[in-house]
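Report on one structure; see the data block that follows.
This part shows chain A:
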Amino acid sequence: ADPASNGSVKIGVLSDMSGVYKAIEGPGAVTAAKMAAEDFGGKVLGAPIEIVSADHQNKADVASSVARKWIDRDHVDMLVGMDNSAVGLAVQGLASEKNTITINTGAGSSELTESQCSKYGIHYVYDTYALPVGTATAMVKNGGKKWFFITADYAFGHSLRDNTSRVVEDLGGEVLGSIEAPLSTTDFSSYLLQASGSGADVIGLANAGGDTVNSIKQANSFGIVERGQKLAGMLVFLTDIKALGLDTAKGLEFTTAFYWDRNDESRKWSQRFFEKHGAMPTMVQAGVYSGVTHYLEAIKAAGSDDAKAVRAELGNMTLNDFFVQNGKIEANGLMSHDMYLAQVKTPDESKSDWDLLNIVSTIPAEKAYIAQSDSACPLLK
Partner candidate 1 sequence: MSLNAILAQTMLGLSTGVFYAMLSLGLAIIFGLLNVINFAHGALYMLGAFVALIGYSYLGPWLGFEDYHMGFWTALIVAPLVVGGFGMLIERFLLRRLYAFDHIYGLLLTFGIALILQGILSNYFNISGTAYPAQPDVLNGIVNLGFMYFPKYRLFAIVFSIVVCLATWFVIERTTLGAVLRAGVENPKLVEAFGINVPRMVTLTFGFGVALAALAGVLAAPIYSVSPLMGADLIITVFAVVVIGGMGSILGAIVTGLGLGLVQGLTQALYPPAANTVIFFIMVVVLLIRPAGLFGKEA
Partner candidate 2 sequence: MSDAILQARGLSKKFAGFTAVDNMDLDVERGSIHALIGPNGAGKTTVFNMLTRFIASTSGSIVYDGTDITRHSPTAVANRGMVRSFQISAIFPHLSVLDNVRVALQQHLGLSYHFWRSSRVLESLNDRAMALLEEVGLAEFADVISVELAYGRKRALEIATTLALDPRLMLLDEPTQGMSSEDVGKVTALIQQVSAKRTILMVEHNLKVVESLADKITVLNRGEILAEGPYAEVSRDPAVRQAYMGTEDV
Partner candidate 3 sequence: MSELLRIENLNAWYGESHILHGVNLSVNRGEVVTLLGRNGAGRTTTLKSILGLVDKRTGSIQVDGKEIIKQPTHKIARLGMLGYCPEERGIFSRLNVDENLNLPPRLSDDGMSVDEIYSMFPNLAERRRSLGTQLSGGEQQMLAMARVLRTGAKLLLLDEITEGLAPVIVQALGNTIRQIKERGLTIVLVEQNFHFAAPLADRHYIIEHGEVAEVIEASEAKAKKERINQFLSV
């Protein structure tokens, strides 16, 4: 019979098209997925590749109802995107139950591959375990022993804080305390002042997106960095640096899975992306391209788009492209790969609009991601 079920391979990009993660994933992810399909020749096993997309509005129920409809009615074979942990968890659970592969490129929660891991869920770009490794290690080694956290008050923030604390304490550092700030706080000054008053060397920002941007900006306006304390952004995207401006962000160190200007290959792809999208790719958007491409390769290798076979192929591959080095998709769905420690350039160093970061060092995959033996994923038991 037809190797591709229902005559085509359909890939659904489910992303935040209108909310806070729009610039990080959003329409850029759709562009990336389309590029991947085109670059693959538009066909796999003779069947056309179709890309559909929808906005999950950051609502897990919207996301799961779209996913349900896609899978039940429209025969979508794979879902990619799903920034926002709540969305990611909801869709992954649902899709796996319906034998559909998901490649999560946007959400951070390590739960996706830990206690809530699933048969067909893949977590592709970064997670809250990997993020602190490079950043916290570097900062503690440079003398930032005493930490205080400003934590976004939800599962993602808590997990980021806990993972960072672990790294800090393992290296002999000390965690003085943490403040749980409600999500989408606009004014962080009160928290920053309390953090600053704690006498910590480093103020760890266990938050994301607008929260990170606002806290860095306001820390700057209160002269906290000037007076000798350091900020550590635990999850920073390229778009955040853009939003802050180099003047404010200069010197900030953080961990990232991708930077467009890292090597020739990444530059070449990013340039192409830039021409279509008008902005350089974030690590998430690059991840979408990479994830879709590998998925298509796995179909080709498996000779079918059956989820089980494709998933098995994916598990056997070693992933290497402009985005990922030494990537391996583990049994719990975690794609472990090298991460990078980056530092924001000063305005003088920056030569062009998008010349924003220096890559300071590479964090090898086995250090960045949790070992399979330590994973709490029930599938491994």
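Note that in this section contacts are C-beta pairs under 8 Å (C-beta built on N, C-alpha and C of every residue); 3 or more make two chains touch, one makes a residue touch a chain; residues count from 1.
Candidates were picked such that all candidates are chains of the complex that A comes from, given by their letters.
A quick note: this is a predicted structure, and the numbers were derived from the prediction, not measured.
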Check your understanding: Between 1, 2 or 3, which touches chain A here in the complex?
Key -> 1
Revision key, fill the gap. Listed in rising order, the residues of chain A that touch candidate 1 in the complex are 18-23, 153, 179-182, 184-187, 189-191, 193-194, 197, 209-210, 213-214, 217-218, 221-223, 227, 239-240, 242-245, 247-248
